[in-house]
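What you see is the complex with one protein chain gone and the rest in place.
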Amino acid sequence: MAMTSARASPFKGVVPYIVTPVDNFGVIQAEVVGRLCDDLIDAGVHGITPLGSTGEYAYLNQDQRTRMVEVTVKAVAGRVPVFAGVASVSVEAARFQARCYQNLGVDGIVVALDSYFPLGESEIESYFLSVADAIDLPMAVYTNPSFQRTDLSIGLIERMSRHQNIRAIKDASTNTGRLLSIMTHCEGRIDVLAASSHIPACVMMLGGKGWFSGPACLAPRQSVALYNCCVEQRWPEALDIQRQLWSVNEIFARYNLAACIKGGLEELGYPVGDPIPPQGPLNRQARAEVASVIAKLSHGTPQRLKGV
Amino acid sequence: MAMTSARASPFKGVVPYIVTPVDNFGVIQAEVVGRLCDDLIDAGVHGITPLGSTGEYAYLNQDQRTRMVEVTVKAVAGRVPVFAGVASVSVEAARFQARCYQNLGVDGIVVALDSYFPLGESEIESYFLSVADAIDLPMAVYTNPSFQRTDLSIGLIERMSRHQNIRAIKDASTNTGRLLSIMTHCEGRIDVLAASSHIPACVMMLGGKGWFSGPACLAPRQSVALYNCCVEQRWPEALDIQRQLWSVNEIFARYNLAACIKGGLEELGYPVGDPIPPQGPLNRQARAEVASVIAKLSHGTPQRLKGV
Amino acid sequence: MAMTSARASPFKGVVPYIVTPVDNFGVIQAEVVGRLCDDLIDAGVHGITPLGSTGEYAYLNQDQRTRMVEVTVKAVAGRVPVFAGVASVSVEAARFQARCYQNLGVDGIVVALDSYFPLGESEIESYFLSVADAIDLPMAVYTNPSFQRTDLSIGLIERMSRHQNIRAIKDASTNTGRLLSIMTHCEGRIDVLAASSHIPACVMMLGGKGWFSGPACLAPRQSVALYNCCVEQRWPEALDIQRQLWSVNEIFARYNLAACIKGGLEELGYPVGDPIPPQGPLNRQARAEVASVIAKLSHGTPQRLKGV
Partner (left out) sequence: MAMTSARASPFKGVVPYIVTPVDNFGVIQAEVVGRLCDDLIDAGVHGITPLGSTGEYAYLNQDQRTRMVEVTVKAVAGRVPVFAGVASVSVEAARFQARCYQNLGVDGIVVALDSYFPLGESEIESYFLSVADAIDLPMAVYTNPSFQRTDLSIGLIERMSRHQNIRAIKDASTNTGRLLSIMTHCEGRIDVLAASSHIPACVMMLGGKGWFSGPACLAPRQSVALYNCCVEQRWPEALDIQRQLWSVNEIFARYNLAACIKGGLEELGYPVGDPIPPQGPLNRQARAEVASVIAKLSHGTPQRLKGV
């Protein structure tokens, strides 16, 4: 049985989570966002997502979040879809974010539930459905048990997949089998996208539609090449690229994710600054590891993948 | 060796975490806060803390938090000290809160570190010290591994106890032995207060100075009576009261804490409303259990503890 | 870079963990073991492993374990390799098991470390190396963080892969990315096999050599068909079979594994009995789910996969 989505969905391909460059006064650096978006789009990415984990949404106040979405939408200028991250412990705050970003012109939202007190399943469901009801946009559900501590059961995902706005799910557990279970039980009503904790080539083989990824900021061309190989089912070639990309992820799993992506982008010449305190920047050794991984990536890139 | 604090500290006795009553538009109900504060102060509590876990700080936006502190300070009007809860994942936001509440006239702050990405110990330390540096007020460190996921090592607490503003720690693990370790290693430089997950009589016997507690909103007179027995070392009497109070905590450990305290206060006639969504109110059975526990408490209260 | 093993290894293909049928006196039912082995070998499996988790090794005394290995070796009679599970908290006991099973004629051992007190990495390493030194057989390391609570770091696995007897690793986490990391860092010195918590088709695509699996007892022909498709890189066909087989795993993840496999084998006519107490047999509903999954499997099996 082929897994097909009856409903068109904008969530597909390689979608980098971009970082949020802020200066010491907390001001979003629009120029840096612009350059990063330009280069990612030139590299062929299929969408851009501000305010993911990598985008340090949790460390920003609402004004900064709103401004970051505004800046990104303007920078991307319709070349690819922009999906904004929406997340809160509170229904009201999440609905506010969703409506606000819709007004700013995003093409979809990626919604997570932050946690404080433990919630029952019906409370979790009410959060996501209430946000989905607040907008006229495609929505992806984002579940990340290690940061948000709210796990979504397959049954809950299956029920939510029946809402007209909920078109995709991005699962950031490390459990790839769970993705296959979601695909099977949702019968194609929602698309599944991988996170950087999964092996994209595997998820694509199982029927995934792409991946949201912080590390894709650092290796957009290789990521797009991998995606194309997967779509064209050229698996041996896909796996060659996959193995290189996985070595990037291994580094990032050892350190603070935002510090890694920001540190790596600094290496590549983007003045994105340090992660937001109390998060510290990478120490010297970690920075060297990230630099080395990036250098290897460029070196190992087939000529056609490199920039002009 | 007696555990004595060389520095005067306002953190002592029974300090209820008060709930945050909001209407459907998110407006803080000042009149309800006022009545609750009046009654708690009449019952003899030694301080009042808005914006704790019970106060649903995590579910409020910054405007609501600021307003709640303002309303509480005004309601209490200097009769007992007011300690405001300060918590964020971000240093900048926590420093802002701390300064803001100092300007509003609080007598101290209780500082927690919310978590998103895991932090190293030096990052955790920088958060607390940076907040302590931002104010001219006594500060209590609040550690709650189950909600904030950041545990503080004894060594870290020992180092922080040397900051002139850091005068107390409130530990909300269930590990009572940890409190004795903190007392021993900090050599009296900071006071230890219990949370509702500890048995106050035990913590007092070990040298604790009091307890911060959501459930104390529902049983302020019994809590104060327990405190007085402990201070006067009338242990058998203390334990009789303790056993009754513990039955309240047992109920609350089974359900959402804010829902329990708000439900219990509604039973007692305070129109505090429901917890903030997606948290649901207590279901019928839980509400009945809370009502029953409150009724037993009143019934079991020695005549002299009851209100006039 | 192709992942190739320089050293021949017997660990490959579909290797069912067989159950341990015991009567009420604790006696191993040799006739049942014999029938099960015959049928699995007829179905094309590439090896047989007694004393895995599914084989309830943890619930057997050493006499029963020894007898189970003896009975299996005799039943298999050299048609496929037999790998015996070795596991203990104690080095001495594990070495004894390993030598004992070598004397009984097994073709390899699969070694796990049970846990009691937490161990440091050098203690963990000494356990595995000490067992490897005790034998003249190929050995697979078996790591199962959810049951044995000892996780093996990639660095530790890399070091162990240099021992001449250690030829394979079977990782029973749900983290498929970890398998790719192991493959990369061990540079082909040891082979990686999947567990039933992974999707075999994915692991094979990444360079895996096969899988150890309890559920393969119930679907040996489909499992072998899947393996063959993977080896021949017929991925779309592989995935069709994979989706069916995954539905079996989903059921088993919800219940006690031994109870599921024993219950399923009873459904198929093997009198393997109940799991060893205090484990209870499947309740009526779970038994019906298992029966239904097995029925669907048989129904969906292409004609050529069914028995003659």
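Read from first to last, the chains carry the letters A, B and C; within each, the first residue is number 1.
In the analysis below, a contact is a pair of C-beta atoms (placed from the backbone, for glycine too) under 8 Å apart; a residue touches a chain by one contact, two chains touch by 3 or more.
All of these numbers come straight from a predicted model, not from anything done at the bench.
Taking the complete complex into account, the chain left out of view touches B, C. Screening B:Thr49, B:Gln97 or B:Asn249 for touch with the missing chain picks out B:Asn249. The hidden chain makes contact, of the residues B:His46, B:Lys170, B:His198 or B:Lys262, with B:His198.
One of C:Ser9, C:Asn228, C:Asn256 or C:Ser298 touches the chain omitted from the figure, and that residue is C:Asn256. The omitted chain makes contact with chain B at the following residues, 1, 173-178, 180-181, 184, 197-199, 201-202, 205-207, 233, 235, 239-240, 242-243, 246-247, 249-250.
Seen from chain C, the chain kept out of the figure touches residues 26, 53, 58-62, 89-93, 113, 116-120, 122-124, 126-127, 130, 147, 149, 256-258, 276-280.
The criterion applied here is as follows: only the chains that are shown with their structure count from here on.
In the contact between chain A and chain B, the residue numbers used by both copies make up over half of all numbers at that interface. Ranked by separation of Cα centres from chain C, the top chain is B.
Distance between chain centres (mean CA atoms), chain A to chain B: 37 Å. Between chain B and chain C the centroid-to-centroid distance comes to 51 Å (mean Cα coordinates, whole Å).
Not a single residue position of chain B touches two or more of the other chains.
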